[in-house]
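All protein chains of the complex are present and in place, except for one that has been dropped.
And now, subunit A:
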Amino acid sequence: MFSRWNWVACGFYLVLSICSPDASSGLVQSCGHIIPESPVLALGSNFTALCILNESCLDFGNIYASQIIWKIKNRVVPKEQYREINRTVSSVTFNDTSTLATPLTCNILADGQIEQNIYGITVTVGLPPEKPKNLSCIVHQESRFTYAMTCTWNPGRHTFLDTQFRLRYRWPEQIFPDCIPKDVNNSCTIDDSQFFVNTEIWVEATNALGKAVSDPLVVDPIDIVKPLPPQNVSITSGLLPTVLQLVWENWISDAVMTLKFNIRYRIVGDTNWMEVPPEDTASPRTSFSIQGLRPYTEYVFSIRCMKEDGVGYWSDWSEEKTGITIEDKPSKGPPIWRIIDTSQSPACWTVHLIWKALKPYEANGVILQYELTVRDKSSLSSPVKKYNVTSTNYTLQLREGTYEVTLIARNSVGPSPPSVLLIPASNSKAPVKNLRTLPKHDKLWVGWTAPNNYVLKYVIEWCLMSSSSDCIIEWQIVLGDVQGIDLKGIKPFKCYLITVYPLYADGQGSGQSVKAYLKQDRPSKGPTVQTKKVGKAEAVLTWNHLTVEEQNGFIRNYTILYKTIDGNETVVTVDPSKTEYTLSSLTSDTLYTVRMMASTDNGSRTGPDFTFTTQKFGKGEIEAIVVPVCLAFLLIVLLGVLFCFNKRDLIKKHIWPIVPDPSKSNIAQWSPQVPAKHNISSKDQMYPEGSFTDVSVVEIEADDKKSFSEQDLKPFDLLKKEKSTSEGHSSGIGGSSCMSSPRQSVSDSDEGETTQNTSSTVQYSTVVLNGYRDQTPVQVFSRSESTQPLLDSEERSEDHAGGADSTPQRQQYFRQNGGQDETNTDRPCFERTKQITHANEGDLVGFVQLQISGQSSQPLGLGMEKNTQEAAVSDVLQACTEGQTVRPETVEENPLSVDEMPKSYLPQTVRQGGYMPQ
């Protein structure tokens, strides 16, 4: 601020001085001036300035002191502060200089109220210097002979003015040149300080407003010396492995001061300094032997000094120097452990002996080799095996047994004490109890409770568990009185398997294991869930366990979260050991979203969503519907079939209307008494023109000759020979009969002749199935070449029956059995069934022609005959079996009317097994 004022004031003053008579030698005459000229004022004081007008201006310009106006930086000073002393002098008074500014000008209102500047001054406001305080000095040794004394002090408040500080010192009768600080105001350095004379030192601060002097400091500079540290420090090894000698030079002579020292040292790589006891180095010296060091250890040394009496300052620490102690024998044997691999054979061990390299303070030198000794304790005769190893492991192939392994480390000085490891045949001793872990910052504490027996040592094994690689074992041996250690180098969020083995004097205890984390986190991923099976109301979920790398902690539980699209989420907690869970009470045919969350102590992680849709029907529901439906259908079909079967005649009637057989109409007039020959002849007579077609019968395979009597066979042969023998059969048009499958169709008649003669006739034929006993029935086709009009016959038949229902009863199948009764096997049975049915209807008598095989029919025992109907008609059958096979004959010569047919037809009883020739 003041500098700006000064600048403005200088400019203003330059202008004024041009106008002033003194400066410009009258170029422009000034009309007055201000007293005092450019004052320096104390801040806060009062100040009065006078403006004195020249007499010449009074006369020339008619200006007087009453017209004077004071201004501070163009601001008019209130007139209350003015005072007109006389007609040429005006004063202005300021009670507080802090209100002042520069420039302060004296102005006058001339003619016409024109303001003219008369004079101006620069006002500088500041503070006088304060008394410097806290003066202190220190003498720095700069070289062997030069000492510089630096004094510092507190300069006090800022004065706003140019203030000079000077450091002064003197002896009682000699004053030295002042020390003037450069660029600073609080310190100064005296280059040539003299010792052993009390020197009075003080500081003077001076500015335009005053001068201040500090309290004097009287001191002998020798008492405030900070010497240079000892130089050229060197270290030499002694004869002992625990001693190093330190040698140095002092750069300050004993004539100036005697010194005491501090020596510190540390092992290379260690940050903690150790210090030689100060009382050991409290006297002047240039060397010192440091004892109690570790063998073969590199040390760093540093030294400092100060005046022996302790008055003054410590020097800086000297440059660090290193030295190494000589070697000594190893102080202890290496810790040894083993890993036994019995994978090849339980009886053959692969023993991996592993040991730790001794720590530097234990090795006491460079270990040249390890001497390994293995002794089989189970066999005293076995020789002791010795091995020299340079690595820290060795693998042996041993038989199962108890071994004692001894290990010695050797350096250039000598061997270590032996380490002994007993390998028992089995770890049968008591294990540790209550194995537990506890994280401690970056270490994992493992603790256990000792077994009851005395334990020599404990072996702690630990390894980082991994799903992709084997567990690499780290181990440590501690003494038997220890029941807990801190494992170092444990990584957070990793699972470690920790095992503790107690080692006894005579054996080894089994290991106890525990899994532990130094620090847990939430899993790195969630389980991926999927469905194994989805039902109507349930779904079986499966998932895989997270890998140990993904777990990041102990999985405390799994949580299944599932929901429908618009439903609330359902949460199920599952035991972490499970990999499957069944969701129940689900809604059928619904889309579900399910996800799974794995939780550790420190959080959870959710896996991806999985969606599934429950089924519309449950298991067995479809079967429960389809099977009954099918069964019902089948039942209906079966009932329908049975119904049809029962009503087959009725159905048959509608489908295959029975065509009346004209020959049938004649058969009623056939008399069994009429000789067959006669009938034939009569037949010939009836149809002299051959319009009536002979019935050709072919009997096939009537093998069982025994059952036929000669009498039976004769007529048969006869029939075979006489083709003219006709049998009235009517089984439908085309020669096909119901449920017959003729294998052979033989026509006894000359077909060509028939074709010629009966071009307008309708041929009827019957297929007769015949067989003997268990032989395949022979199919017989009977053909009728009746020329009778069918309609007439039907009409008569219908008229006679009086209804449609009686029609089948009248429509008889007349079959001419070319064979014996015994041949009636299968085929007749079917027909018999029909007949039985008729019999049930009570309309059997007279019309039903039963062709019963008599005794032979019973043994045949066809299945069809075993139905219930058989019993019902057993009486009828019984009656039938008494008689002979009825052979309806077509009575051609005397055809009867339909009404007469039943009356004329009498069943003929024939001898059993025989045949009555007709």
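Simple rule for what comes next: contacts are C-beta pairs under 8 Å (C-beta built on N, C-alpha and C of every residue); 3 or more make two chains touch, one makes a residue touch a chain; residues count from 1.
Everything below uses one rule, namely that contacts and distances are computed from a predicted model.
Protein name for the hidden chain, per its UniProt entry and selected from "Sodium/hydrogen exchanger", "Ciliary neurotrophic factor", "AP-4 complex subunit epsilon" or "Serine/threonine-protein phosphatase 2A 55 kDa regulatory subunit B": "Ciliary neurotrophic factor". Only one residue from A:E80, A:D192, A:E279 or A:D566 touches the chain missing from this view: A:D192. The hidden chain makes contact, of the residues A:E130, A:D220 or A:D649, with A:D220.
Touching the chain that is not shown, out of A:S98, A:Q174 or A:N544: A:Q174 (per the contact rule at the top). In the full complex, subunit A contacts the hidden chain through residues 145-146, 171-174, 192, 194-198, 220, 222, 253, 255-256.
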